[in-house]
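First, the structure itself, so that you have it in front of you.
All protein chains of the complex are present and in place, except for one that has been dropped.
Each chain carries a letter (A, B and C) given by its place in the written order, and its residues are counted from 1.
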Amino acid sequence: MTITRSLVPIAGLATGLFAGWVVFPTVLYTTVDQPVQFNHAAHTGNGAGMSCQDCHALGQDGRFAGIPGIHQCAECHEEPIGSSENERRFVEEYVQQNREVPWLVYARQPDNAYFPHVVHVHKAKLACETCHGKHGSSSGLRPYEMNRISGYSRDIWGSSIAGIKSQAWDGMKMDDCISCHSVHNNDRACIDCHK
Amino acid sequence: MQVTRRGLLKFAGASAAGILFSPLPWKLLDDIAIWTQTGPWIPKVPRGPLTTAFSTCALCPGGCAVEARCAGGIPYAMRAAVRHTAGRGALCPVGMTGHHLAYHPLRLSGASVIRRTSDQVETDSLSTQEAFDRILGALNTRPLATGVAVIDQRPGRTLSGQFRAFLAQQSPGYYIVPDDDRLRMHEAFSNACGKDGLSLGFDIERTATLLTIGTPVFDGWTRPARTAALLDRRHDARNPLKLIHADPRRTRTSVLADQWLPIAPGSETALVLGLTNIVMRDHPSLAARYVADLHTSDRRGMLDVLSLFTPGIVAKRTGIPVDTLEKVGSALAHRKPSMVIAGGDAAGPIDRDTHQAVAALNILLGSYGTPGGLLHRDELPMPATKMAAISTIGDVPDGSISLLIIDGEEMTCSTCWESIESKLSPDGHLVVSTSPFLTQLSAHADIVLPSPAPYETAAEVVGDPTDTVVSLSISTPLLPRKQGSVEPIELLNHLSGESVAMQELLKQRIALVHARGRGMIAGYQDGSGHRLSEFASADEIWSAFIEGAVWTSPPLHETPAHSYTLLGHSPNIVDRWAARAEGEPNGNGADGQVILLPTASSDAASCGRISPLMTKIYQESEVRPTRAHLVLHPDTGRRCGVDDGDQAVVQTESGSRHVTIRFSASLMPGVAQLSIGPDPNVSGKKSEFAGSDVFRNTLSRSPMAGVTAIVRRA
Amino acid sequence: MDERFIPRGVQRAPFWRFMAWIIPWFGVLLWGLYGASLCLYEGLNQTNMDNRFAFGLWIYLDLTVIAFGAGAFFTGFLLYIMKRRELQPVINTAVVLGLICYSSAIMVLMVDVGQPLRAWFTFWHPNTHSMLTEVTFCLTCYIVVLIIEYAPLVLKNRQFRNIPRFLVFEFELHKLMPVFAAIGAFLSFFHQGSLGGLYGVLRGRPFAFREELGIWPTTFFLFVLSAMAAGPSFVLVITRLVERLSAKRLVRQNVFATLGKISGMLLTIYLGLKSVDTLVWINGTSPSAGFPAFEYYQRASFGTWILFAEIVPFGLVPALMLLNAKVRNHTPLLVTAALLVLAGVTLNRFVLTIQTLSLPTLTFDPFLTYVPSWQEVATFAAVIAYGVLLYSISFRYLPLFPQEREIARIER
Partner (left out) sequence: MRTVTTARSRYGMVIDLDRCTGCGSCTVACSVENNIPPGTENVTERTGITWMRVYEADDGKSFPDTHSVFVPIMCQQCGNETPCMSVCPQNAVEVDPATGIVGQIPERCLGCRYCMAACPYHARYFNWWDPKWPAGMEAAMNPDVAPRMRGVVEKCNFCQSRLHTARERAASTGRTAIDPADYVPACVEACPQRAITFGDLDDSDSFVAALAAGDRAFRFLSRIGTEPKVWYLSSREWVRNLSDRVVARTRKENVRG
C-alpha cells in the first residue's frame, strides 16, 4: 500500500519530465520540407569541385549575397543534368520559369540580427564550416524545423532542447555570438550585431 | 487503485515539479519573449541584391536628379544624385518619398466610375475598354455647339502638345492650363513690352536685392538646390543677397527672409505702386532712363496714378512704416541687380493688376532682360503641329463643354472645381480624369482612368518654370507598372483613332532639341557636361536620358524692348490701381471676425497626393501646418473667444471647417492662417471632399488678400 | 448563509448586505479589467499618455499606493523589531493593506509597460545603476514577503483552523514572522527610497533632480520618511473608515493615538529635512543646472501655492496636530490630521510625477497638460475596487482585528 502511494508522486514526476523533455520539443517544432532537394556534396569537393564562394559570394561592397539566385543555377542547369525527378522538377518549375526557389534557410537569423559575413571571413578569418558545419558536404537537405512560437529555425537554438552545444556550429544564439566576441573584441556594443 | 483527491493533487504537484526540471517553462518563456520581437504582425524587411538606379523626380517640374537605392530591384530610398547638375545633391521631403506613391492606399486600381453622394465619393470599377468607349461615345454624340476641353495640369510636355493637336481638330476644342502666376506675369510683361509669347525666368542666383511679394522662395517654390544657392548668396562677400519678403502671412519664407514686410492683407498692389513712386521720386535718373528716354507711351497716366501712392498713404494702407518703405525703395534702386517677384504660391495666383504693377516696377528698375533679373528662357520645341491655343478656364464660355479631360494631379490650387462647373454643358457632359489617385479635381470627374504612379512609366520632366535655364529629362521607370493603369496617350489614341507611342513622341521631341543644337547634356552620375554635337542621334540622347541625364539650355540674351507701356493695355487699369490706395477693412477679431489667409507649401505636396510617410512632417511634428490647424495671434484669438488648443469652427461665406486653434504671437493681429495643403489626417475620408472648402470662389483673389471669416468655439 | 466562515465571536452584516456592498465594486472591477485588457490588447495608444507625458496616472497611482502601503512594513517593523506591542491590534489590517497596495501597484505596472511579456528581462539583464531595477527587485521580493505574512491570516479562517496541519503551519509561520518583518522592512526601506530616487536621479529634469547623499539622491530618504509617516496614517484612516462602515469598534482608542503619534513624529522629521532639501534645491541644485527655480512655478495652475500647500497645510498643520496629545485623543481631529498627512503625500507624489513631466526643459518647449483616458481611469478604478473587495472579504472572513471580539464582549 505504501509502495503504491509513493508511486503516485514518482509517476507524476516522470510524467512531468516526459512532457518537458520529450513531448514539448516535438510539439514546439514543426517540420517543413524544402521546396526542392539540393545536393551540396555533388557541387563541391569531389563532385563538381566548386567552392563555397562560387555560389555564396561576397559582393564588391562586402555584402554577402546569400543563396544564389535562380539565374546562377541556370548557368549550368538550363537543361536537367541527370535524370532524377527532383532535377527535372527543379528545372521545369523554377529554372525554365525563371522563378526563385523559396529556400528555407537553416541559418537565417531574424531581421533584427545583423551578421556581416565579410567581417567574419576577411577580418576574423573564419572558415565557412566554423558556423555552418558540414552543410557544404551534405548530400541532401534535411527538413526545416521551425519553432512554432518564435518562428526561428531550430538551427538557431541548436539540436539539444536543453541548449547544450555539442559543436561550434550547433546553435547560433546571441550568447554564441557573445562568447566569441567577448574573447576577441574589447569594445562590444549591442548595435554591433543588431540593426 | 482508488483515485483520491489527495492522490490527484500529489500527482499534479509532482508533475509540475518534473516540468520545472525540464526545459519547457524556460524555453517557453524565452520563445514567447522572442515572439514579441518577431511576431507575424511585424513587417519583414525585403531581401535581395542591393543596387542603385538613377532617375529624375517627376513630382513637380523641378526635375531633381535622384539616386534610388533598391533591394531586389525595388527602390526603398531616394536621395539626391550629388554630382548631378539638376538637383545638385538636394531633394525636398516630397521627392524623397516619391517612390512611396505607388503604394498609396488611395491609389486607383483601374478605370472607375465615380459616384457622388452628398458627402461621399465612391468608385465602381469598369474595364478600360468600356471607359474608352464611353468617352468616345460622349465625344461623338455631343450636343451641337458644345466643345471638348482638356485641363492640362502640367503644360509644356510632349503630351500637352498632343492634347493641343487633338483639340485643334475639334470644334471647338479648348486647351486649358492653370491660370497661375507664371501665366499672369507673362501676360503683364507681354502687355508692357508689346510682345507676345514671352517666357521669362528669374535669375535669382545673381540678384542682389530680391523683393518677393508673397513668393514662398523657401517653401517649395523652386528646386531645393536653388534655395541652397540663395542661402549661399547671402554669404557672398562681394554682393550678398538681401531678401525682402512682403506677405501678411508668417511663413517659412517670412521667417528666413532678411526682412519681412508684414503688409496688411490685400495691400500688395499699394506696396508695389508705393515703392514705384519712391523709386521714381528719389531716383529721377532711373525714371528718366526707363520712362522718358524709352518713349513710354503712357508716362502721364503712370505719374498721375503714382501720385496717389505717396509713402504716407502706402504706409497707412500696408501698415509698413514710411522709413521702412523708403529703405526698401532705396535698396531696390541702389543694390543692383534687383528684382521683384510676385506670386507663385500654391494657394492661388495674385491678381492681374498687381502683376502689371510688378512688371512696371521691374522694368523701371532695369531688371527685365538683365542678369540678376528676368531673363528670356529658351523654348522647348514641340513635335506637334497645328495646336489649339492656350487658354485658361476663364476664357471658356459658360455651358460650352460636353467632354472634359482633366490630366494629371493638380499642382496648384488655382483651378477650383467651382470655376469649371459653370463651363460644363447643361445638356449633358462627361468629365474624365487621368490621375493615379482621387484628388480635389479628379474626385469631381465621372470617369477616372488611373495613370501610372511616379516611377512606373517613363515620364517627361520639363524643368522648373521659374528657372532661367530650361531643361528636359526623363523620369526613368524604377517600378513595374501597375495592372489597370492607363497612360493618357492611350486615351488620346483611342479618341483620335491614331496609334502613337509616347516613347516615340518623346524621341521626336528630343530629335528636335538635337537638331537645334543648343544646350548641354549632363551625365547622370558625375554631372559631366557634353555638347549636343557629341551625340550622334536622338536615340543616343534617349539612352542617356534613361540613365538619368538632363538637357539644359542657358537663358537667351535678347535685348529688352525699346518702348514700354507700363500701364499695359488693360483698360481702366489706372482707375483700378487708384482704388487700391484705399484700405479694406481688417479683421480685428471683434465678433469673431478675422481675415482668413490660405497657406500652402508650393512643392508637389500642395494639392496632390503625397507619401503616407509625410505624416512625419504634417501630423507627427509641427514642420508643416495641416488643414486641421487655424493659427492666430493670441490677442485675436481671445477676442474671438477661443484659446490655444481649442476646437473651433471657422466660417466664410462659402463654407465652414472644424479646426484646432493654435496661438502664435508672431502672427499679424487680425488675421488667421489656414493651410490648404494636404492633411494626411483626413486623406481618403469622407471629410476630405466634403464641405471643406472655406476658400471656395475666393482663390481667384490674391491669397494675400484673404477672405473674411468668423471664428467661434466649436 | 456563510456563517460558518465568519470568525467566531464577531458580528458581521447579513450576507445579502455584504453582497449588495460587494457587487457594485465587482462591477467597477470588471469595467476596469476591460479597460486594462484594451490597453494590453490594443496597446498603450488607448491611454492619453504620449512621448512627452511618458508617465501618467498609473505611475502616480503606483507611487501613491506604495507610500500608503508603507504601513505594512513599518507597523511590522515597529511591532516585531522595535517590540511596540501596542500595535499588535492593527498588524493584520496593515498587512492586508500592504498586500493590496503592493499587488495592485504591480498589476498596474504590468499594464503600464509596453511589453509585459518581456518584463522578466529586468531580472535577466539587470542594470544595477537603475533605480527602477532596485524597485523591481524589491517589489517582487516584498510581494512574496507580504503573501507569506498574509498566509497565516488566511489560515486563521474558521474553516482552515479545522485542519490540524494548517494550524501547525500557521504556528510555525508565526514564529518566523519577525524574520519576515525584518526582511520586509529592509526591502521596503530600499524600494520606498528607490521610488524617490526614480525621479531624484533625473539629471535631465532639474525640477526633480536632487543632489546625492551617499549614492542616493535626497529624494530617496525623503520618500522613505514620507512613506513611513503616511503608512500609519493610512492604517488609521482605513481602520476608522471600516469602523464607521461596519458600525463597530475594532481597536482601542490608544492604538489610534499611537499610530497618530508615530505619523506625526515622522512627518515632523520629514518636514524638517524636506525644507532643507527644498532650500538647497532652489538655491543650488536647480540654478546650477541652468534652471532658475522660480520658473517652475510660473506655469498656469502650478504656482508656488503647490509648494506651500505641500509644506504648510498638508505638512506642518497635521504634524503639529498629531504631536498634540489632545488632538490624538479626539478621534475626529485625529482622523482629519491623518487625512491631511495622506493628502500631503498624495500631493508630493503628484508634484514629482506629473508636474515634473509637464514642465518644459528646452527653452522652446511648451508647457504641457495631460488628461487620462477612460481606460486609464478604469484601470485606476479597478485597483480601488480590487482593494475594497480584498479588504472586505478579508474583513468578513478573517480575524483582522484581534481586539474586536474583546471590545464587543465588553460593550455587550
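The rule is simple: a residue touches a chain if its C-beta (ideal position, glycine included) is under 8 Å from a C-beta of that chain, and two chains touch if they have at least 3 such contacts.
Quantities reported herein were computed from a predicted structural model and do not represent experimental measurements.
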item: Neighbouring shown chains of the undisplayed chain, as defined at the top; value: A, B, C
item: Residue of C:37, C:88 or C:130 in touch with the missing chain, whole complex considered; value: C:130
item: Sole residue of B:23, B:61 or B:75 that reaches the chain not shown, by the stated touch rule; value: B:75
item: Listed residues B:228, B:501, B:515 or B:714, member touching the removed chain; value: B:228
item: Hidden partner interface residues of subunit A, rising order; value: 58-63, 110-112, 114, 116, 118-119, 122-124, 183-192, 194-195
item: Absent-chain interface as seen on subunit B, which is shown; value: 36-37, 39, 41-48, 50, 71, 74-80, 89-93, 96-97, 99-100, 102-105, 218, 220, 224-225, 227-228, 231, 250, 252, 255-256, 260, 262, 611-617, 619-624, 633-634, 644, 662-669, 680-681
item: Interface with the undisplayed chain - residues on subunit C; value: 43-45, 49-55, 112-116, 118-119, 121-122, 124-127, 129-133, 136, 198-199, 201-206, 287-292, 295, 356-357, 361-366, 368
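Rule of thumb we're sticking to: only the chains that are shown with their structure count from here on.
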item: Inter-chain centre distance, subunit B versus subunit C - centres from mean C-alpha coordinates, in Å; value: 60
item: Centre distance in Å when subunit A and subunit B are each reduced to the mean of their C-alpha atoms; value: 53
item: Touching two or more other chains - residue numbers and ranges from subunit C; value: none
item: Of all residues in subunit B, the ones touching two or more other chains; value: 32, 35
item: Subunit A - residues contacting subunit B, complex; value: 4-5, 8-21, 24-25, 28, 59, 61, 63, 65-66, 69, 110-112, 147, 149-152, 157, 161-163
item: Parts of subunit B lying in touch with subunit A, wherever the complex brings them together; value: 1, 7, 10-25, 27-28, 31-32, 34-35, 37-40, 44-45, 47, 49-50
item: Residue numbers on subunit B that touch subunit C, as the complex places them; value: 29, 32-33, 35-36
